[in-house]
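Questions regarding the structure given below will be posed in turn.
The complex appears here minus one protein chain, its other protein chains still in place.
Per-chain numbering from 1; labels A and B assigned in written order.
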Amino acid sequence: MKYVRNAWYVAAWSQDLPEDKPVAVSILGEPIVLWRSAQAVVALEDRCVHRLAPLSLGRCEKKNLRCMYHGFLYDSTGQVIEIPGQPAIPPKARARKYPAVERHSWIWVWMGDPAYADESLIPPAVGFDEPDWILGNGYLDYAAEAELINDNLLDFSHLSYVHANSFGAPPAFADERPKLTVLPRGVRFERWLVGTHGPVGSRTEQVVDGWSAYDFLIPGVLLMWSGSFPSGTAQQCGFERPDYSRAIAGVTFTSQAVTPTADRAARYFFSWGPHRSHGDEKLRDVLMGVAAMAFAEDKTMIEAQQRIIDRTPEVRILPTGHDRGVMIFSQLVAKRVREEQSRATPT
Amino acid sequence: MKYVRNAWYVAAWSQDLPEDKPVAVSILGEPIVLWRSAQAVVALEDRCVHRLAPLSLGRCEKKNLRCMYHGFLYDSTGQVIEIPGQPAIPPKARARKYPAVERHSWIWVWMGDPAYADESLIPPAVGFDEPDWILGNGYLDYAAEAELINDNLLDFSHLSYVHANSFGAPPAFADERPKLTVLPRGVRFERWLVGTHGPVGSRTEQVVDGWSAYDFLIPGVLLMWSGSFPSGTAQQCGFERPDYSRAIAGVTFTSQAVTPTADRAARYFFSWGPHRSHGDEKLRDVLMGVAAMAFAEDKTMIEAQQRIIDRTPEVRILPTGHDRGVMIFSQLVAKRVREEQSRATPT
Partner (left out) sequence: MKYVRNAWYVAAWSQDLPEDKPVAVSILGEPIVLWRSAQAVVALEDRCVHRLAPLSLGRCEKKNLRCMYHGFLYDSTGQVIEIPGQPAIPPKARARKYPAVERHSWIWVWMGDPAYADESLIPPAVGFDEPDWILGNGYLDYAAEAELINDNLLDFSHLSYVHANSFGAPPAFADERPKLTVLPRGVRFERWLVGTHGPVGSRTEQVVDGWSAYDFLIPGVLLMWSGSFPSGTAQQCGFERPDYSRAIAGVTFTSQAVTPTADRAARYFFSWGPHRSHGDEKLRDVLMGVAAMAFAEDKTMIEAQQRIIDRTPEVRILPTGHDRGVMIFSQLVAKRVREEQSRATPT
């Protein structure tokens, strides 16, 4: 296993889970049904205890969910509470329940031991409920390992090449390395671009100093803040993090999440948009247009990379200086996976 | 192997096998070519002895079938009787022949030892040649094990859920169990519905007693008779089988057959229609419309069930009271499979 289990994975956008219909998702190869039981979001294994029909083809009945094959009724704990034609219900008639939380417009599912499901570990993404931000959102399904998408997001030097036509980073962007900080559950990247005209969608007439910073957090969540500052700010800050309130243009936020759905398959969730003081719905739509183009570029490249990997008898990579973040994150993950496995092994 | 070999499997509808063209089918994973040699239906392995080209791409030439790759000519016993450019024909130049019979508008193929191919074992389906019945027909290809479709047909409690919108059985239908009788080669289900208004397509104004009875026979053939009787008939019969001639409305017959075509693949054949005294071509078309909807509902559910099973490391089911027929039939099949295998093992 290459992914941690004790983590909150993004399972869906809140708005993609209707009030009255279950939805099928897949995380770490496991089929999961999401549904709403009154105020709570519920995640159960998507598999009726009777004959393994998917509960995601079922019917919401008030606080319960009915399998629509032979009518087993499940409550929000996963317990079967009705079997048509049979009064007795075996106590083991219960579907596995996963901890699930709705926050920041995402539905998060904890794939590990429920005893460790600590909600404070949910990354501080920005949802549609936060009035300061005007966000668009979407997702893409990849025919590739989530790990390859994580690698991609942990090394932005690809912006100069994969996204030469969309985000429009020049070759020089890849010649420099961002500042990198190791976090307990991830890696932080920070970067000043001195003397630019701002990013695509928010070009400025005057020369500015551009700042962008993102955290990439276990299991695969990217949270990025960008903004343009008066020329000279970078210098004044000693090239450290600026006072965000001094930004004069182009402030945007993006949340991105990579969820391994199955072997060689992943779902990539994303939102992006301007701060209300630096843009409007129109700018959000421009940014979403750029994102659509750029994320398709990534997908083309990464799926092709996966196909080459699949045809390679002995996979070897040749890391570069830009791979430092990739390596730190992958070691963080590998360490936790080992810990989880040793914990799971009875002594 | 989970299916019996010594059985007549439905290979095709009679009308789907032209006079002058071979047809490819697949049964138990074996490629078979069907063709008509004068009056007889012939089933051979669909594989030329020369270089394994399919004979189903061949050409009917009077009583013979020619492989259209290099021209080998086969007679109706499977023997090669002509090799272009070569006068001598090796005696081993022979394709395996399967016993095949055309009856009840179906072409039946015996997959086991030809020595046991007893035509009296062909289930007494109703074909288009029986003038009392006005039947429609069709088939669906499933991406699922035939066994799962058999299970479905052996437990009609799913009508209340899968078919809530098509056959329209109420939840109460699933609360009661039909009478079940074990047959030498299958299971019989019989049921009175007291005080109804008849089934979909044949609703009655007056209250009636509805009777339906079906046999589900090895290898996977369902034969069902339904009809409406004067209110009180169920009581008068002691809830046993009524005198069919006393039916006053809604008499229909359906033949259904499930053929395992390959691993996780099956073909599901069906006919349905009214007795001439209880309906006409128009009613048949109404019933076929209902069937199209209902059988698509089954297919959606069962293929989804198969996908969940495929993703389940350790498959365990939790049988209910309604599963009695499923279990009896599956034990019947398992016993015969064991017998076939021990017979096949040299002592």
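Operating definition for what follows: a residue touches a chain if its C-beta (ideal position, glycine included) is under 8 Å from a C-beta of that chain, and two chains touch if they have at least 3 such contacts.
Owing to the predicted nature of the structure, the values given are computational and were not obtained by experimental measurement.
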(request) Can you work out which residue in A:62, A:92 or A:311 touches the chain that's missing from view? (result) A:311
(message) Considering the complete complex, identify which of A:155, A:215 or A:340 is in touch with the unshown chain.
(response) A:155
(request) Decide which residue listed in B:2, B:21 or B:51 touches the omitted chain of the complex. (result) B:51
(message) For the chain left out of this view, which of B:5, B:66, B:163 or B:322 touches it?
(response) B:66
(message) To test your reading of the contact rule: which positions on subunit A touch the chain that is missing from view?
(response) 151, 155, 157-158, 160-162, 164, 171, 174-177, 300-301, 304-305, 307-309, 311-312, 315, 317-322
(request) Spell out the interface residues on subunit B facing the chain that's missing from view. (result) 29-31, 46-47, 49-54, 57, 66-71, 83-86, 90, 92-93
